[in-house]
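Working notes, beginning with the structure itself.
A single protein chain has been omitted; all remaining protein chains appear in their positions.
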Amino acid sequence: MSHTLDVQHLSKQFNQDLILSDLAFQLKRGEILSIVGPSGSGKTTLLRILAGLESPSQGSIHMYGKEITFQKANRRDISLVFQQPLLFPHMTVQENITYGAKLAGKKNNHKISELLKSTGLDRFKSYFPSEISGGQQQRVALARAMATEPEIILFDEPFSSLDPKLRQQIRYWVRDFLVNQSITGVFVTHDTEEAMIMGDRLALFHEGKFQQIDQAEVIHKHPANSFVADFLGGHLVIDEQNYVPLKECSLDPINEQEARSYNGVLQHITYQNGQAVGHIFLEDLDHKISLPLEKPISGEEVTLYIKESSIRTFGGSSL
Amino acid sequence: MNIKKMTFVMLALLLFIMPVLLLLLQSVSSPWRFQSGESFHFQIESFQVLWSAANLLEATLWSIVVGAGVLILNMAVGIAAGKALSTLSFKGKPLLEALFLSPVLIPVLAVAMGLHLFMIQAGLADTALGVILIHLVPTIPYSIRIFHNSYAQLGKHMLEQPVVLGAGPLQQLFTVELPLMKPAIRSVTFLTIVISLSQYAITSIIGGGRIVTLPMIFFPFLDTANTSVMAAFAVWFAMIPLAMYIIVEAFILLLPYSRMPWRNTR
Partner (left out) sequence: MKLFNNKSVYLLIPALLFLTLPLYGFFSAIFQSLSGGDRWTFEYYLDLLESTRFLSSIWFSIRTTLIATIVSLIIGVLITRSFYPYLEHHVPRLLVWLPMLFPHFVWGYMIILLLSETGLAAQLLVEAGVLQNSSAFPIWTRDPQGIGIIVTYVWKEVPFVILMLLPVYGSIKPGYYDLVKTLGGSKFRQFTAIEWPAIFPVLIETALIVFSFTISAYEVPALMGTTFPEMISVLSYEWFYGSGWEDRPMSFAAMVSLSLLILAFSAAGFSILQKKRWRAMRGRSI
């Protein structure tokens, strides 16, 4: 069977800058891909091309084997949820949600009322967007995208304007919804944690390319390169080829022959998930790491000890 | 009410309300000759005199026909250009914007005189269409600008949202863009109609005395009618933009997703 979405050799050039360079990936039906990367790296451009709002310089996009590279945005069976809710201010909540479905001739009152119920917006259906809260607005925006029953929904950091607590709740709600309806999704974010919650697979995007696409666990265990290891934050990057998982680093001397050590400065301590975390600047590597502390440390000067045997090479080749 | 607000109210009354009230009062009273001891004398004959003038109703009709034509063309050209200017980005855009505004800077009298021969050759002189075309010159630059601003205010993403949800160009226009640009539609209606109503010289050049709009009879009236009738005529002038405004407002209500003001859904 052909893939729901098949992207090949996708490139986008803007003036002289190459924003996307030779991207390729496939999505199965119902699969959710999280694309994570630094802000301003071109993730939004990728989504806009997939949605049909911009055209690629090169490459092709296929949906179920049919080429849609040059199909207009309003003809594609793909929906895009922007960072801002962008509700139509002159329509009620219900009219907003029904809008796309009505245009597609897919208006189904039962489905709409199901959506209103599952978003918890039933009570607000005749309110105008200006009369409901930001979190509710974003839920309406999501419901509006879902009501058109698209094959694929693209999300461009849809929770970034919400406060952290609301964000937590809505993440799981969206994820469950997509899974229940087996809708294929592409989810763009700069937040690694969010990417892991939302996606079946994770794609690390940097400098116009996917640095690595895989399940979170695989990426964490075998980062493909120093960017991936650095961005995820679970590893100490020693150089372009080598890294050490943070959990194998120690601030206590190790009784072993083959060990090396780095001098560092403990800059401050924060507390996360009930654990003290030390933020240490390693002068030798000109690099900052965050390491859980097992016991209190006195003084600012610390030394990090590493077994030679725990040093690994990028590319997932070492085990 | 603080002093500043009071000043504002007084100033607004003096500068903007009083003149209009004055015209209204004069139109419903005999000419004022207070120094000869006459008091305020209420009458509505001046309107009767005005309406009984042979060519007033015809001129009113021509003014409405020309004004409506000018308005429709302004909407079409202004909305199209406004959308293009706000969604496209290209190198010469500031130059093009300046070019679209430039007809405001060229004397419209010079344009009308220059077009006169062409209009005769094209058979447009002495026709309503010719007059409508020449009235576009002082109006369209404003309409393009107002709609450009309005689209820019809606923002790129708000314009893309209906596209993503599957709306075609006309559906985008009628379900989202026009309902959200009501203030711009109102401004363009007022500006276009009033500017069109203000043209004596260019209407006379292109209309050739055949297309008799309200200004064409206002000037000759000055020599014959008394102040009350002239005041009534002045008030009559304001009725046309108001009537047009009401018509346009009715059209706005016909747009999808309009709330009828008398019906509350919740």
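Note that the chains are named A and B in the order they appear, and that numbering of residues resets to 1 at the start of each chain.
We take it that a residue touches a chain if its C-beta (ideal position, glycine included) is under 8 Å from a C-beta of that chain, and two chains touch if they have at least 3 such contacts.
The shown structure was predicted, so the numbers you read here are calculated from the model rather than taken from an experiment.
Put simply, the missing chain touches B once the whole complex is considered. Remark: the omitted chain is touched by one listed residue; of B:Ala54, B:Leu170 or B:Leu222 this is B:Leu222. Only one of B:Leu71, B:Ile140, B:Ala167 or B:Val212 touches the chain withheld from this view, namely B:Ile140. Residues touching the missing chain, restricted to subunit B, are 4-5, 7-8, 11-12, 15-17, 19-20, 22-23, 26, 32-35, 76-77, 80-81, 83-85, 87-88, 90-91, 96, 99-100, 102-115, 117-118, 133-134, 136-137, 140, 144, 190-191, 194, 197-201, 205, 215, 218-219, 222, 227, 230-231, 234, 237-238, 241-242 (touch as defined at the top).
Definition applied: only the chains that are shown with their structure count from here on.
Here the spacing of subunit A and subunit B, counted between their Cα centres, is 52 Å. The residues of subunit B lying in touch with subunit A in their complex are 157-158, 160-168, 171, 175-176, 179-180, 257-258, 265-266. Chain contact summary for the complex, subunit A toward subunit B: residues 51, 53, 73-75, 78-80, 82, 84, 86, 88-92, 95, 99-100, 103-104, 126-127, 144-145, 148.
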